[in-house]
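Of the protein chains in this complex, all but one are displayed in their positions.
The chains carry the letters A and B, assigned in the order they are written, with residues numbered from 1 in each.
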Amino acid sequence: MDFNLNKQQELMRQLMREFAENEVLPLAKEIDETERFPEETVLKMARNGMMGINIPKEYGGAGLDTLSYIIAVEELAKVCATTSIILAAHTSLALGPLLKFGTEEQKRKYLVPLAKGEKLGAFALTEPNAGTDAAGQQTTAHFDGDRYILNGSKIFITNGGVADVYIVFAMTDKSKGTKGISAFIVEKGAPGFSIGKIEHKMGIRASSTAELVFEDCAIPKENLLGQEGKGFGIAMGTLDGGRISVAAQALGIAEGAFNETVKYMKQRVQFKKPLSQFQGLQWKVADMETEITCARMLVYNAACAKDEGKPFGKDAAMAKLYAAQTAMRVTTECVQMHGGYGYTREYPLERMMRDAKITEIYEGTSQVQQMVISAAVLK
Amino acid sequence: MKIIVCIKQVPDTTEVKLDPKTGRLIRDGVPSIINPDDKNSLEAALQIKDNDPDTRVIVVSMGPPQADIALREALAMGADEAILISGREFGGSDTWATSYIIASAIKKIPDYDLILCGRQAIDGDTAQVGPQIAEQLGIPQVTYAQKIEVNGDTIIVQRQYEDFYQNIEVKMPCLITAIKELNEPRYMTPGGIADAYSVKNVTVWGFADVPVDPEKIGLKGSPTNVYRTFSPEAKGMGRILDGSDRNTVKELLSELDNKHLL
Partner (left out) sequence: MEIIKEKCRGCTLCAGACPFGAIVMVDGKATVTDACTNCGACESSCHFGAIVVDKAEESARDIKDYHGVWVFAEQRDGNVMSTTFELLGEGRLLADKLGVELCAVLLGYKTEGMASTLGAWGADKVIAVDNELLCNYTTDAYANVITKLVESRMPEIFLIGATTIGRDLAPRLSARLYTGLTADCTKLDIDEETHNLLQTRPAFGGNVMATIVTPNHRPQMATVRPGVMKKAPWNPAKKAVIEYVDIAIAKDDIRTRIVETVRELKQQVNLIEADIIVSGGRGVGSAEGFVLIEKLAEAFGGVVGASRAAVEAGYITADHQVGQTGKTVRPKIYVACGISGAIQHLAGMQNSGCIIAINKDADAPIFKVADYGIVGDLHKVIPILIDEIKMRVK
């Protein structure tokens, strides 16, 4: 068992750290305050070949492993959780299912431009009445000779409104329950497809979270992803992978807040000594470092399991559950240790704390992760 | 075109600390990076390659085996080939011996048109190795390049001085040293990182591979020796100047004068 990254992965971290610090960090505060989608950053990531890190070269990607991609998400999240989720939703949730379930034709047409970053992807499963209970899909897809007609709406869709290609789930046969769900590739501008409400959120405020509306939206039959009725499996398999990237995001948020705090503790003097010399605070540092290291082990373990082709659903769920909790605990503690400054917008801590919360909610709440883990244990 | 780019792996000097007891550098935990000016020289080469895809960019570095990662980074940025000159025999070389070794290695690379170096390395700040390589190879040099324009078999270099610049024309083969104003180095790409460890490789040249006179390399061949190293005077806790306002001001200015700060 080797707990060290290989040289290639080390270089990947170096690249992403430089990119995050030079290109992403300077915008983090501004886009959080204005809720502005950082289009220029996405363009830069595209230009630098970062939009398909774990996609094979033949499909326009970089040809690296999952762990390298996970490191990218982690490094971005250290400075800006918003930017990390834009990349993660695109890569894990749109490219992931296309690579795994797409036909050669679909890969050529959609995966290649997405992996090259010429287009942005999104994943649409959640509905007003189907959140954690994803099986309760009400969006329908009716087969009409050579096309499917979609009706219904999706909510809380990350990259919604800014993405060019959406993986959309809909009921092709309501009578079959989860076995009646199918997955579709829907392009921006498809007739009858529109963007509804854009959400205002507590954290990751610059990521676009939107409602998608389908009104007699016609999709060519070639855009069915996988087989009819296999959508639920595609969704769940995709989310398993997505969870590793959200776990990496949570890990990055925790590390970012922790690093800021360590720096601050060496500088901030109270009662004539730096904070770093107060034992009560030293203990907090020890606990946080330990938790972050645990989270990192779990996240990398899940990524490695996926790379090795092993089942990784439980590993991913544990990684996300623990990393998200760690992010929340660490950021809250870091705000506290910064005192009044931590609560102000001059320091990034309050933003990190707000950003951390979503990691306990999206791509399966912590409670869903517990369900997945316990189900695997108790089966 | 065939371009040779000389790079050096250096400790990130902003992170270097000194052991107060031994007076030695604490290198542990200090990240190693490609010397910043060298990255500008690599970027210049890659930009020439962008415009003329037939260009081959060969990065050369002298250093310990760990310098491999710096060369991989250069490959991940887009260089075509990498050569690491590495051997115990080369250790202890000063700038003269270093330039002699690197020049001797470059002589093995046939038909190069251009050699690009960074102006100076942040761990030594000598700015000597570039011009010394040029001299050892007997080719012309232009240092402090802030702009480079290839024009057939000649290059026009915008050469920086303290308060002016010159456009200098030089025929290839020649050696140019780059300053940070020359360009903004590109990032590696994830795909480039994949290539750096698959389709591309780092060739290691040891002592036996480089035709050098053993008397002219290493500590023995180096004209200069380090006599001693020491920490710069530690910053005092600060001195409060006493007296009337006029007197404190006078004392302040004479202190600044003594330190040649004015």
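Here is the rule we use: a contact is a pair of C-beta atoms (placed from the backbone, for glycine too) under 8 Å apart; a residue touches a chain by one contact, two chains touch by 3 or more.
Because the structure is predicted, anything quoted here is derived from the model rather than measured.
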Candidate in contact with the missing chain, chosen from B:85, B:142 or B:178: B:142
Residue touching the undisplayed chain, where the options are B:63, B:87 or B:131: B:131
Residues in chain A touching the chain absent from view: 264, 267-269, 346
Sites on chain B contacted by the missing partner chain, in the whole complex: 11, 13-14, 16-18, 25, 94-96, 99, 104, 107, 122-132, 134-138, 140-144, 156, 160-171, 174, 211-213, 216, 222-232, 235-241, 245-246, 248-250, 252-253, 255-256, 259-262
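Convention: only the chains that are shown with their structure count from here on.
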Approximate Å spacing (C-alpha centroids) for the pair chain A, chain B: 40
Residue ranges of chain A in contact with chain B within the complex: 7-8, 10-12, 14-15, 18-19, 48-50, 53, 57, 61-64, 68, 72
Of all residues in chain B, those that touch chain A in their complex: 68-69, 72-73, 76, 186-194, 196-197
